[in-house]
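A single protein chain has been omitted from the complex, and every remaining protein chain is retained in its original position.
Moving on to chain A:
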């Protein structure tokens, strides 16, 4: 087996520059057009001030700003829009850190969606989800319906990496072809290739299914094959049966081959090259759940999961969750889960209780979470957190909220954290949430 070593060196984001240039020039065109015939311009701002301590007892006051903007113009043939979102942070307390400020453009793309054939074209930084591809790319994306129930999607670009010392490849491209009979099924074939200097870093093919031959039955899942390591990376399938509105039965199966699934993962905690994950490991996860809604307000779910490892040993995870919701005022719930593993740290009980009550424009939330280990973790067998949050809606657009979070964990005896946030939505026209 060949495990890719981490490749260091300067990133050559040719596709990034190309996509950026396309996005910028098209954005100017759209805004020019929007100014004359705009149907929707909207955005939301989320300003967050966190208060916490680090392990050296330094007081940290990071201030974040999350900003999302959307402008769209709908014509007789379709809608053209620009979507942009990102965040920035500055530390108000710790002035010693070299990384006192940071930020990221999470997405920024120009999009065209036609009224016919589900034709969509995106250019820019975007989240691609098509069959085997679950990638953030700086690039281009095209999707459309074809004749006789077929659909096609394709994408090309540069993978977005968050650290310039690690390459995620210079070029990624792929696509998906599917056939759909809306009442019964959708079956897709997909592939992607990620390369650097024409050398393949990732090469995956897959099949995905969504079967619902009768309304009460829903089967979905996918399998992906790694062509570079010549092995199946993942099989993941779920089956849901809804014999009546109030009852839902579900079964799931997942099989992961670490050697094939984590091939060329450069995220340090998940890389096969740093000794944390054993490339020979294989995971089987099978489970099931029963969801019961005796009334519209009450939801009870029983679940069971079994994790089987070739090397690390097995674990069972099972429990029950119950929740109660009224349409306008109260949401409350409680859960108990048991993790029963082969090793000490993997044997614990997990308890949770939460409630949110609305009082007109105000709301109050309490959330308690407790983990009771069978054996001590760094000298402690019980860890818990208690969070209290309160919010006030001045109107549909402006909201202020604050929360405090007390934790007693394996790392902290008493940790108190706070957060204050101001959210503001603006614009006109109709958009999603």
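Things to note:
Throughout what follows, a contact is a pair of C-beta atoms (placed from the backbone, for glycine too) under 8 Å apart; a residue touches a chain by one contact, two chains touch by 3 or more; residues count from 1.
The criterion applied here is as follows: contacts and distances are computed from a predicted model.
Its record in UniProt calls the unshown chain "Cytochrome c family protein", which is the match among "Cytochrome c family protein", "Lactate utilization protein", "cysteine desulfurase" or "Peptide/nickel transport system permease protein".
Of A:161, A:227 or A:349, it is A:161 that touches the chain left out of the display.
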